[in-house]
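The complex appears here without one of its protein chains, the remainder shown in place.
Showing chain A:
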């Protein structure tokens, strides 16, 4: 029995791990882009667009991720937009995590001293030059630790997409227990898989935070 544990459990879980990783990668990159653009907009106060972005971050941060996922997966088909669980998962992760990343990036930009903005202006730099050479290099240092923490939350949120039918790590674990495997063992191993992915990122985030 012990010899079969590898084929029976570990190999199955690795196939689930593949989907968890795909989902995390796609959602991380896209939500970082959303957060970056929306964070920039929020920091420069364009009248109407800033209100729209404020409304977006306010609503999304007040809503549980699972509810958002259900809304996207169940309400959109009502308007004849059918999404696969994977696409629905990526979309809801990007909307959800994008809002948090917006706040992180905005606070990073705003934490750079006002004098730096004024100095850049007085040197005759335009907005893009100012951001590229003065503000962002300083802001990145501050935003990196919370951003890494947010990536960990994103990876952990992917587990919920198993509830709409994507066979990710958590769902494979659930299926194995339905076949009568020991749930303690299975979910412990599933936990170890997530731990191996997330703990290094948490560790880096903690270290960066201490060094800032």
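Some points to look at:
Criterion: a residue touches a chain if its C-beta (ideal position, glycine included) is under 8 Å from a C-beta of that chain, and two chains touch if they have at least 3 such contacts; residues count from 1.
One rule holds for everything that comes next: contacts and distances are computed from a predicted model.
Within the choices "Transcription initiation protein", "Sarcosine oxidase subunit delta", "Polar amino acid transport system permease protein" or "Coenzyme PQQ synthesis protein D (PqqD)", the name that UniProt assigns to the complex's undisplayed chain is "Polar amino acid transport system permease protein". When you scan A:9, A:40 or A:152 for touch with the missing chain, the hit is A:152. The hidden chain makes contact, of the residues A:14, A:67 or A:123, with A:67.
One of A:22, A:41, A:125 or A:202 touches the chain omitted from the figure, and that residue is A:202.
Residue positions on chain A in contact with the hidden chain: 59, 61-67, 70-71, 74-75, 78-79, 152, 156-160, 162-163, 170, 173-174, 177, 182-184, 187-188, 190-191, 194-195, 197-199, 202, in rising order.
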